[in-house]
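Written out below as structure tokens is the structure these notes cover.
Note that one protein chain is taken out, while the other chains of the complex remain in position.
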Amino acid sequence: MTYDVVEPIFFALLTIGIVSAGAGVVLANRITTSALLMAFSFLNVAGMFVLLGAETVAAFQVLIYVGAITVLILYGVMFTPQQPRAYGLFFQKQTPLAAIVVVPIAIFVALFAFSFRDAPEAGAKGHDLEPLATSVFRDFGFPFEVASVLLLAAMIGAIVLVKRDEE
Amino acid sequence: MSVSLGAFVAVSAVLFFIGTAGVLVRRNAIVILMCVELMLNAANLALVAFSRRSASVDERGSVFVVFIFVIAAAEVAVGLAIVLAAYRNRPTVDVDEIQRMKG
Partner (left out) sequence: MIQNVWLIPALPLAAFLISGLLGRRWLHHWTGVIASTAVGASAVIAIGVFLEVLGGKTRTIVSLYEWIGVGDFRVNVAALVDPLSSVMLLVVTVVSFLIFVYSNGYMAHDHGFYRFFAWMSLFVFAMLILVMADNFLLLFVGWEGVGLCSYLLIGFWFERPAPYVAAKKAFVMNRIGDWGYTIGMITIFLVFNSLNFTDVFARVEENPPTQSVLTLIAIALFFGATGKSAQLPLYSWLPDAMEGPTPVSALIHAATMVTAGVYLVARSTPLFAAAGPALGIVGIVGAVTAIFAATIALVQFDIKRVMAYSTVSQLGYMFLALGVGAPVAAIFHLATHAFFKALLFLGSGSVIHAVGGEQDMRKMGGLRRKLPVTYWTMLLAGGALAALPPLAGFWSKDEIVGAAFTNGYPILWAIGIFTAVLTAFYVTRALWMTFHGEPRDHHLHDHAHESPGVMTLPLMALAVGTVVLGFAIGWPPEAGFIHRFLTPSVEIPGESEHVAEVGTIVVLAIVSLAAGVLGILVALAMYVRRRPDPVAVARAAGPYYRILVNKYYIDELYDHRFVDAMRALFGIAWAFDIHIVDGIANRLGWLAVLGGGGLRRVQTGIVGNYALTIVAGLLVLLVAYGGYAAGVFTR
């Protein structure tokens, strides 16, 4: 019972976090601000996963997105020094135009999203590791192997791309 | 009353379009990459929501999310490698100035 009250509150908090952090990523002037806000947005999404009961996925989200990808982005920022920018909002001529175009569509799609009906009985919370693992390694074994090859290729590709030419 | 499925999907949609706006507006290549990550997250959120909240818990959505993690990671790595390589050519990450592929 308590859960039914708590859940919407947490949901609202997380929503505010996600949306504002996302807006911040787009609108912040400094890159590092954008990067950190992005990380914050990832964390909130992980919270959403927990709310849905997909704990393993939430764990992966934190590990991969917050852990690896944010670090990668920050490395990228480090190796491409730019003129330092002022703190503040990023503003360009096109920003209002983009807002005008995107906002209505976003509202429309969001309203459309509410037309989805969910299951008549609530799903189980938690205990999703075992079915998930079974599914990945048994039913989707082949895509799993392909994904590992993809990672290998990406790794080699990235290394080759940034290799300095031998003099 | 637990949160309805539609709410999760709505959040996902909003996040997605925020990311789209970012891709269109920003000039810095790395910021664009970050916005793309936002879009991917939005997709993940929607997928997990559908996976957990449909009639029977269909974990295939979650499996797909796992694969998206993998691909997103690979994509960020390679994308950043490209940005670095371009940066070495001309010390800029402003996509408006990288126009050598003009047809």
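Letters are used for the chains, namely A and B, taken in the order the chains are written, and counting of residues starts over at 1 for each.
FYI, a contact is a pair of C-beta atoms (placed from the backbone, for glycine too) under 8 Å apart; a residue touches a chain by one contact, two chains touch by 3 or more.
Just so it is clear, the structure is predicted and the values come from calculations on it, not from any experiment.
In the complete assembly, the contact with the undisplayed chain comes from B:98, out of B:68, B:85 or B:98.
Contact with the chain that does not appear here is found for just one residue of B:23, B:68 or B:84, B:23. Across the interface with the omitted chain, subunit B contributes residues 20, 23-24, 27, 29, 32, 95-96, 98-103.
Touch with the hidden chain on the side of subunit A covers residues 105, 109, 112.
One rule holds for everything that comes next: only the chains that are shown with their structure count from here on.
Centre to centre, using the average C-alpha position, subunit A and subunit B are separated by 7 Å. Contact residues of subunit B toward subunit A in the complex are 1-15, 17-22, 24-28, 30-31, 33-35, 37-38, 41, 44-45, 48-57, 59-60, 62-63, 65-67, 69-78, 80-85, 87-88, 91-93. Contact residues on subunit A toward subunit B in their complex (touch as defined above): 3-4, 7-8, 11, 15, 18-19, 22-23, 25-26, 31, 34-35, 38, 41-42, 45, 48-49, 51-54, 56-57, 60-61, 64-65, 68-69, 72-73, 75-77, 79-80, 82, 90, 92, 94-95, 98-99, 102-103, 105-106, 109-111, 113-120, 122-124, 128, 131-132, 135-136, 139-140, 143, 147, 150-151, 153-155, 157-159, 161-162, 164.
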